[in-house]
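Only one protein chain is missing from this complex, and each of the others stays in its spot.
Letters A, B and C mark the chains in the order given here, with residues in each chain numbered from 1 onward.
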Amino acid sequence: MSKVRAPKSPGRPGQASSWLATPTLVFLILVILLPLLITVVYSFLSQPSLGTGVKWVFSTDAYRQIFVQEKLDGTTAFDTRYLKVLWNSFYYAGIATITTLLLGIPVAMWIATRPVRFRAMLVLAVTLPFWTSVLIRTYAVRQILDETGPIGGFLKIIGVGNSYQILYTPWATIIGLTYTFIPFMILPVYASAERFDFRYAEAGYDLGAKRWTVLRRIVIPGIRPGIIAGIALVFIPGLGSFLQPDMLGGGKTNMIANVIANNFGQARNWPFGSALSVFLLIFTVLFVLMVTTGVRSRGDQVRLI
Amino acid sequence: MTDAHLDIRQVTKTFPTPEGGVVVALDSVDLAIAEGEFFVMLGPSGCGKTSLLRCIAGLEYPDSGEILLDGSRIDDIPAYARPVNTVFQSYALFPHMSVAQNVAFGLEMERLPKNEIKSRVAAALEQVKLTGLDRRKPTQLSGGQQQRVALARALAKQPKVLLLDEPLSALDLKLRRGMQVELKRLQRETGITFVFVTHDQEEAMTMGDRIAVFNEGKIVQVGSPQEIYRRPVNGFVADFIGETNLIKVTVGSGGFIFPGGGVLARELLAEDCEVPAAGECLLAVRPEDFELVDTDAAVVGEVVDVIFTGGLIRLHVRAGDQEIVAALPSHGVVVPAVGDQTRLRPITKAARTVGS
Amino acid sequence: MIRRSKVSRLATSSAIIAAGVLVLAACGGETTTTAPSAAAPSAAAPAASEAPAASALPATGSGELHLYSWTDYIDPAQLDAFTAETGIQVILDTYDSNETMLAKIQAGATGYDVLVPSDYMVAQMIELGLLENIGVNTLPNAANIKPNLIDVYWDPGRSYSAPYMYGTTGIGVDTTDPAVSGIASWKDYFAAGSVAGNSLDVLKDQTELVSAALRAGGVAPADLCSTDKAQYAAAQELLSTFKPKVIDSDGGIERMVKGSSKARMAWNGSVHRMTVENPNIQFVYPSDGLNLWADNFVVPVGAPDLENAKIFINWMMGPEQAGVASNFSGYDNGIIDSDPFMNDSLKTDPGVVVPADKVALISPTPSCGQEARDLYTEVFTSWQSGQ
Partner (left out) sequence: MSPVTTSRPRRRLVNLSNFPLFRGTSIAVLVGMYLPLLLVVFYSFNQNRLAQIWTGFSFKWYDFVFHNDDILRALKNSLIVAVVATILSTLLALGAALGMLRMARSGRVFAWGLLGAPLLIPEIVLAVGTLGFFLTIKVPLGHVALILAHTAFCIPFALLPIRARLAGLDAAPFEAATDLGANEWQILRRITLPLLAPGILAGALLAFAISLDDFITSFFIAGPGATTLPVYIFGMIRSNVTPAVNALSTLLLIFSATLLLAVYLLNRIRRSD
């Protein structure tokens, strides 16, 4: 019998063998998973006496270095320097998340309540910066904030600009984060708001609620999945920001990514950079898990990717 | 039945449900379809008729049982290797191909010479009266035209069996009538065995040489339209095929005691139905099989509604705790008014017992 | 007449500065500098035994030359001229510090032909075995190297490295701003940087910052690599209040010229370029001393095209090219007879041409051992994370 044997289950859209995904998964294991594992391995190795890379000798110095400072007077002390950097990262990313939330919800709701033909255009307007280079957008913020830029010039003209200084302060970093991340907030909130049935709001009015109450009690809970996704999409990458503090903070407002980059560059301490990298990775994974499990327990449908 | 063209033996098919349970779509179904037959599979949605069709097409595989075509098994051959083709409910035209490309697709899969493909495509399009539209995209066609392309695409393959999965359900009534006639014509001309799935009993009656009535994964009855209509094996078939009053009666010594007290003599029953010795049973009577009588040996009840529908007048009569519908000619009878007492009796040999 | 006198003055000061390099080399204790001539290379260069004999170098080549240099340091037009003359296409990548460059090389950036590290970095890279001994002293234009720049401590006799620019790290000051115009020392500079709302700008460079803080604390040049923790603790204390507006090695020229920064720890050449655009900006020699550094062309081990690298290095050692390079970068160079090709503005700038009374303030950039380097790192990291 030279019959063609039937496969296990017949056709579905785009039917294909699961082997088709294999090259992709192998590739990603090689170029994503192994580098992450290498980072963990590196964080437990020693720094060579001169220069870059690692010495293949097991050591927990890198982790010790995060918390313990060898002082110049020969004593050791609990080191708050890197915890401060970590705190900065949380703090700046947190403020940026709150700001994007406060600005993003009204924008998303406003777009969602426009006539359909305008909506697509407005969404496109929000998406456009989303796809343009973060480098260029950060640079654009730098020019706006510069003392010799338009804001400084205006303040000088009206006579109050002499002590104007935002660029090279932490606020510049926060503004930069807010500016570059706001599309990440607007788009998911909009996706929820667009699906939200505004007749519920009408019902709220009908039952005698005022605008603010309707907003707080009916609309915001209704678009909660989008808000959660937005918070995650701003806060998680915000934690690992490198360009905004580098270009806007004047080399002073270090976030954890800057310290990692410095240890893989100028400072040439790969084990320590790797340990900080592992730290950042753990925080990221924790937040992703927190969002996904927290969301699942409430029964919301939130997609981060 | 070994000489059957398409022979389905003990086919069972189950589907897992999302909750982890199992739905039995086909439960040990046996069926034999003869060559050149226009065979209709009829049943409500979820009855298994489409599952059986998909098993024949190879789009699903039975859990157990065999499907034979001309005596050899086809149930373990993948769909693309079976000499069977399908006209899908949604037409399933390839949106990125023109009409001609759609029709040629199956022939190209057989690696036929280009010339032959061309002539067979032209012939198929002519068969379904679509000549001249071969360069259009499916989106540029009307629903009826799309239907014809789907038909031409399947027919061009010259299958041994053509499966049609509720092909007319998306068309409006007038178009559907036209297509029904046309499908019958095509089937006669080509001589191909058609297996036609529908949930529309009227369509089934119009088209089928034979009809299989499905319910809950089983075939309840197979037969010609007349057999099915006139001799339903049970209440389900009687109710599903056409409109039927299922009247609960008590078997008494003189006959069947209707609600309301009237008695129907056994002799007035259709000849070939079983009559229980005693107890209750269901009597199936089509609305048009009632007549108004003066005798008390009838359903006696109060008219609760009178509806004029053109050629017929429908009387709703409450008898005891049952409501019975009768369809009477709108001329030649004195139509009672709402509130009147009336007497209805099945015409001779029209009522059947259909179990209890 | 005037011009000649300026030329001679430049030549004099160059010689003095170059001498300064050697002074530290003699007492720095890092390397021995007893090598009497180029022909007898020092023991610090293990591969020197295979130093080639004077080679006949072709004037032209083909293909590409991958050059890795400081940001904004080499004139693109000059590279175009090189390509036109030799047929070698130059591909330039840039870095912002010696350490960044070293990190990249060690991280596997094979494929560069020529790098431009500073003095102490050359020493480190030779120690790490990262540099190719190309026998710079055998190149035709090696004869143009200023005599006092031949037996340098990082490469006695010049086998690995050819001189490029050298200069000092001092303070650029906008003299019209009363808040900073009085800065005369590192001590003043750090004090000005302790005032809230200051407009101070500083190099993001561990060696420069920490050595300046040490000098401000009164540490003698010879002790800049000491391992005495007390002096580093003092420097750390001094820096704990130093909060400049910007910490960045790049972009300082623009910030100073447009007035967003008023004073900056800066290389003298970059201050020269600021002065050209804004004459109010002047180079200040800190009274507590300043670092002299010298950049060099070197070839990393595994460079794809040694021949092209040699052609390029030799070409850049020509007097005219050295002058052109100085005109672009604003620094003096290590090549004899390049003066006639230099701009007058360069030759008259007291920031570039060291006035006689400032010579004594200058000493080479400390090139420290591992222990002192760790102390530098500790001071720098503490300061940076306190910002």
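As a convention for this text, contacts are C-beta pairs under 8 Å (C-beta built on N, C-alpha and C of every residue); 3 or more make two chains touch, one makes a residue touch a chain.
Given the structure is predicted, the values throughout are model-derived calculations rather than measurements.
Student: In the complete complex, the chain left out here touches which of the visible ones?
Tutor: So, spelled out: the chain left out of view touches A, B, C.
Student: Of C:Ala109, C:Val301 or C:Val359, which sits in contact with the chain we cannot see?
Tutor: That would be C:Ala109, which touches the missing chain.
Student: Suppose we count only contacts with the excluded chain; which residues of chain B make the list?
Tutor: 57-59, 78-81, 84-86, 88-96, 105-106, 109-110, 139, 150, 153-154, 157
Student: List the chain A residues touching the unshown chain?
Tutor: 10-25, 27-29, 31-36, 38-39, 42, 53-54, 103-104, 106-107, 109-111, 113-114, 120, 122, 124-129, 131-137, 139-144, 146, 148-150, 179, 182-183, 186, 198-199, 201-202, 205-206, 211, 214-215, 219, 236-237, 239-243, 247, 257, 260-261, 264, 270, 273-274, 277, 280-281, 284, 288, 304-305
Student: Since one chain has been left out of the picture, which residues of chain C touch it in the full complex?
Tutor: Answer for chain C: residues 64, 66, 68, 71-72, 76, 80, 91-94, 96, 104, 107-112, 248, 250-251, 253-254, 257-258 touch the chain left out.
As a convention for this text, only the chains that are shown with their structure count from here on.
Student: Where the centre of all protein Cα atoms falls, which chain's Cα centre is nearest to that point?
Tutor: Per-chain C-alpha centroids compared to the overall one single out A.
Student: Most remote chain relative to chain B, going by C-alpha centroids?
Tutor: It is C whose centre lies farthest from that of chain B.
Student: What whole-Å value do you get for the distance between chain A and chain B if each is reduced to the mean of its CA atoms?
Tutor: From the centre of chain A to the centre of chain B is 60 Å.
Student: With chain centres taken as the means of their Cα atoms, state the distance from chain A to chain C in Å.
Tutor: Going by mean C-alpha positions, chain A sits 39 Å from chain C.
Student: In whole angstrom, how far does the Cα centroid of chain B sit from the Cα centroid of chain C?
Tutor: Roughly 94 Å, centre to centre.
Student: Could you tell me which residues belong to chain C and also touch two or more other chains?
Tutor: In chain C, no residue touches at least two other chains, as defined above.
Student: Can you tell me which positions in chain A touch chain C when the two form their complex?
Tutor: 49-53, 70, 72-74, 81-82, 84-85, 146-148, 163, 165, 167-168, 250-254, 264-268
Student: Help me check something: in the complex, which residues belonging to chain C touch chain A?
Tutor: 97, 99-100, 102-104, 106-107, 124, 127-128, 197, 204, 206, 229, 232-233, 236, 243, 245-248, 258-260, 370, 375, 377-379, 381-382, 384-387
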